[in-house]
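Every protein chain but one is kept in place in this view of the complex.
Chain IDs A and B follow the sequence of writing; residue 1 opens each chain.
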Amino acid sequence: MYEFSYHKPSSVADAAQAIGAADDPKILAGGQTLLPTMKQRLASPSDVISLRGCRDLVGISSDGSTVTIGAMTTHAAVASSADVQKAIPALAALAGNIGDAQVRNRGTIGGSLANNDPAADYPAATLALGATIVTTKRELSADAFFTGMFETALEEDEIITAIRFPVPHAAAYAKFDNPASRYALVGVFYAKTSDGPRIAITGAGQGGVFRSTEIEDQIAAGKTPDSSSINESDLNADIHASAAYRKHLIGVMAKRAVAAAG
Amino acid sequence: MSATGIGASVKRKEDFRFLTGRGNYTDDINQPNQTYAYILRSPHAHAKIKGIDTTAAKSAPGVVAVFTGEDMQVGSIPCGWGVNNKDGSPMNEPFHPALAQGKVRHVGDQVAVIIAETYSQAKDAAELIEVDYEELPAVTNSEKAIAPGAPLVHDDAAPNNMCYDWELGDEAEVDAEFKNAAHVVSIDLTNNRLVPNAMEPRAAIGDYNTGTGEYTLYTTSQNPHVIRLLMGAFVLQLPEHKLRVVAPDVGGGFGSKIYHYAEEAIVTWAAGKVRRPIKWTAERSESFLSDAHGRDHISHADLALDADGKFLGLKVYTKANMGAYLSTFSTCVPTYLYATLLAGVYTTPKIYVNVKAIFTNTVPVDAYRGAGRPEATYLLERLVTKAAKQLGMDQVAIRQKNFIPADAFPYQTPVALQYDSGDYEATLKKAMELSKWTEFPKRKAEAASRGKLRGIGISTYVEACGIAPSAVVGSLGARAGLFESANVRVHPTGSVSIYTGSHSHGQGHETTFAQLVSETLGIPLENINIEHGDTNRIAFGMGTYGSRSLAVGGEAIMKALGKVVDKASKIAAHLMEASPEDVEFKDGKFTVAGTDKEVDFGTVALTAYVPHNYPHETLEPGLEENAFYDPMNFTYPGGCHICEVEIDPDTGTTQVVGMTAVDDVGRVINPMIVEGQIHGGLAQGIGQALLEACEYDDNGQLTSGSYMDYCMPRADNLPDFKAATETTLCAHNSLGVKGCGEVGAIGSPPAVINAVLDALHDVGVQDISMPATPQKIWQAIQAAAVLAAAE
Partner (left out) sequence: MPSVSMTVNGKQVSGTVEPRTLLVQFIRENLHLTGTHVGCDTSQCGACVVHVDGASVKSCAMLAVEADGSTVTTIEGLAGNADVLHPMQEAFRDNHGLQCGFCTPGMVMSAIDLVNNNPTPTDHEIRDWLEGNICRCTGYHNIVKSIAAGAAAMKGQKAAAE
C-alpha cells in the first residue's frame, strides 16, 4: 500500500469538505474492496476519508412501502434486519450471501454501490427494485446511477447517504458464484413491481449491472424467461466463463429468480 | 494397547500452542536490528535484461542495499536428481541463478533484492528500479515448446527445450503384445498444473554473526538439513559448521517446501553483505509466481487386452512440463515416481513408458502431494474405466480380473518395483460396502427425479512411498541418500527427548513419534519431547516428503530406542545383580525372570547419569543413542476410492455427494491422525479434479494468480468423507508401516472424474478434462447435444 493521509470527519458535510481539499481522495466505507485494491497498489489515493465517524449514515427504517438503508449500514446488518426480512426478504437474503461473514461485518451498502463492481450483488437489487440513491447533493434513480463498469453518476465530492428501496410485490435473487472469488459470475435480481417486472443482471455485462427489458417483457407476457435476446458481445469473458456461458446462465438464473419469487 | 501407545487416537501434543496462537512460524520470528527484503520479480515470461538502474532505489528512504544478479555471483541452484536420456546421455541441466543473469525465464523470476528498514520502504524503493527488458516470445505449453521454431527458454543449454527424453521398458517387446491383442483402448489426457498453496506463505530470515562468521537461515522448509546441503555446498559454498538452518513451525508444505529456493540463498548471502538480519516473507501473489507448481503432464496411452479383458500390455507417452528451471526433485517426479507406478494394482505383463521433460516459460514444476503417483493413477484409472466401457464389461469386474492377487506378494512389476504386500480385493470390497455401491441405481433415479445427473466413479490404486532405499535411488540418479536419522536422549530423571531429521508441518509427528517412545519405554507422553527442524540440534536429516516420516524417520527412532533399551537392560542387570540376558523389559519396568527383582526405567536413567553403582568396566555412563535407518524397499500403500457426484445440467455445477476412501497404509499408530491425513489428501484430490486450474495466457502471464481466480477448495465444496483403513503390514520394516500422507490425493482424482463421466454418460459426454469446472461441463453437454443432433 502506498502512503496516504487519513481523515475521519464526524459528519458528511465535513467529509465532503475534506474531499474537496484533497488531491486525489478516496472515500473509505467498509474498505472490503478499497483496501485490497490499495494493498495490490492498484489504487493510490493521496487522502483516505473515512466515513466511520459519520454515525448518522448507519441504520435501517421501514414504513411499509419503502425501506431506507443508511449508506454505512453493513451487509450483516441488512441481512439480519427484521424490517428488511419482512419487507424485502430477497434483499436480506442477497445481503446475507455477499462475500463471506467477515466481509459482511465490514462491507457497507453505500460502499458497494459507489464502487459499482461489475460482479457485485447490491447493484442488481438496487436497479431491479428501482431504488433511489440519496446523496449529499441530490436523489438519483437507480437507472440513472449506474453508468458503467466501476462508474456511477456520483460526482467527486458527492457522498451516498442512504438508499430507499420501494417494497415490491415479490422479488428474488439468483446468483451463480464465480467458483474462486465467489463474486457473482452471473446474478439476476427479479422484482415484481407495480410498474411491472424488473430484471437486473450483474456479473455478466461489460458495462456493469444492466436491465433486460426483453426478459422483463417475456415475464410480463407470462412466458418463461430466456436469454436469447442478450447480445453475447456485450458480456464479459474470462477464464471462468465465456460470454456464451454467461449468456446461458442469465437465462437459467432469470428462470430461477422468477420461480423463487413465486 | 496402552492409552498412549501404538494404535491409540491420542490427542495431539502440538495443538495447544497452535490453538492459543503460540505457534512459532518463520514470520513470527524477529531478530534484533532486522531489515526487510522485497524481491523485484520479472513481469515478463521471457526477456533479455539489457540493463538495470538501481541508483534511485539505493537512495530511497530506508534502503540499506540493493543487489542484482551482477552483484550476486554464486553457484547454480542445484537439481537433486540426474536423469539420463534414452541413449544414455545425461539430461540438459541449465544454470539456475538465484538472481537473474541477463535473462528472465518466467513471470516472477527474481531480478533484484531491495533491503530496507521496513518492508514498505523496500517495496516502495523497488518501484524506482528501472529494468531495461527486451521482451522475447514465450512458450508455456510443453507440446508447443518442443515444436519446431518454439522460443528457446535456455537457448543452447537446452536445444528444443528438452531436458531429457527418457524411457522405461522395451517398446518393441510391448508392441509385440499389441499384435496379439483382441482390443486396444487408447486415451489422451492432461494432468492439470496445480499450485500447492500451503496456507503459510514461504518466508526466510538470513542472519550473519559477525563475531563467529556463522550464518543462520530460518526458513519455511520441510527439510532444513537438505537446504543446508543444497544451499551451503552448491550455491553459497558455506561449510556445514558455519551454516545453521532452522525450520520452526511450518504452516503446511505438500511438497512445495521441500525445495531450495532462491530467496533462501538471497537473504543468507545478503545478510553477510549488509551484516544485519534480513527477513523476507512472500505475499500470496508472490507464492503463486514462485512456489514450485505441481503436475502438468500431457499423456497418451494405449492398453492392449485379450478377448476376456485381461491386460496384455501398456504403452504410455508423457510430456512433463518442468517450467523454466529444474527444481530440486523435478526430474525424478515424472520418471521414477511416475513411470514405475504404471503397473498399478494390475498384472499387466509388459509396459513401455516414454517421458519427455520439457522447459517452458513457467514457474518450475516439482513434487506436489503424491508427486508422480497421482499422475500414474489418474492415467491408469481413467484408462481402465474407459476399457470397461469399450469392452462392455463391468468396471469393477475388469479391475478384479486384473488385480495382483493377495497371495502373489512379493510381486515384481515389469516397471522395476517389487511390491511387498497388499490386498486390493479387500480394500475394494470394503469401499464398495461403505459407499453402498450396489444401491447406486436407486440414488441415481432419485436424483433424476430432481433433475440432477448422478454418477459414481471408482479408482483402485497402489503407490510407492517411504522414500527411499538409498542404494536404489542412487542407482537411478539421486544425488543424495534418503535415509533418516534419530537421536534418543534419556535425561537423568527419565524424561526423553527425541531428535529427528523428519520435519512436522501438520502431520503430527510430535504426537505419533511420542507414541512410539511411550509404547517402547513405557513412559507417559508428557515425559517425551520430539525435537525437529534445526540443523544445530539434530545430527542429520533428510526431511519430510514422499510419506516417509514414519516409515523411515519412525524406523530410525525405533532403532535408536532399541539401542537405548539394550544399554538400559545392561544397567538394570547390574543393579539387580543379574545376567543381562535374563532381564526383561516391559511397561517401563526391568525384571529378572523367575524372581521378584524389579527396577524401573527412571531408576536406570538416573543410574546412567549418577553412576555410583555402575558397570564402568563394560559400559559408558549416560543414556543416549543415535541411529540411522535406510529402508530396504519403498512401501506400497494401496486402496480404493469411490466418488459420487450430482451434476446440475442447467449450470454444469458438480456437487460431490459422497467420497469413500479405504486405504491400506500399513500399521496405524494414531488412527485419528491417519484419518486426518487422508481427509486432507482427498480434499486436494477433489480440488484437482473439480476446482483448481493453474492457467497461463499466450504471453506467459499467470491468469490464475490469486484466490480471486485460483479456486481453492472451501468447506462448502466438499462432503463429509467416509475414510477407513484395511491393513496389510509392510514386510520390510519393524513397525509394518507404509505411509498415509499422500494416498488421499493419489487415489481420488480419477474416482471423481470417473463419477463425473458416469453422470454425463446419459447426455452423451465421453470425455472431460480436469478440473471439471461448471463451464467445462456445460460446454461438454452442449457439444454432445450438437453432435447428437447432427447424427
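Just so it is clear, contacts are C-beta pairs under 8 Å (C-beta built on N, C-alpha and C of every residue); 3 or more make two chains touch, one makes a residue touch a chain.
Note that this is a predicted model, so its numbers are computed, not measured.
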Touching residue (missing chain; options B:Gln110, B:Asn191, B:Thr377 or B:Gln507): B:Gln507
Among B:Gly232, B:Gly680 or B:Pro774, the residue in touch with the chain that has been omitted: B:Gly680
For chain B, the residues touching the chain missing from this view: 11-12, 14-25, 27-28, 120, 197-201, 249-252, 254, 283-285, 505-508, 672-673, 675-677, 679-684, 706-708, 712-716, 718, 720-721, 744
Hidden partner chain, residues of chain A it touches: 1-6, 8, 28, 31-32, 35-36, 38-40, 48, 50, 52, 76, 80, 99-103, 105-106, 181-182
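Here is the rule we go by: only the chains that are shown with their structure count from here on.
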Complex contact set, residues of chain A against chain B: 1-2, 40, 176, 179-181, 239-242, 245, 248-249, 252
Touch list for chain B against partner chain A, complex: 120, 124, 285, 650-651, 691, 693, 695, 703-704, 707-712, 773-775, 778-779
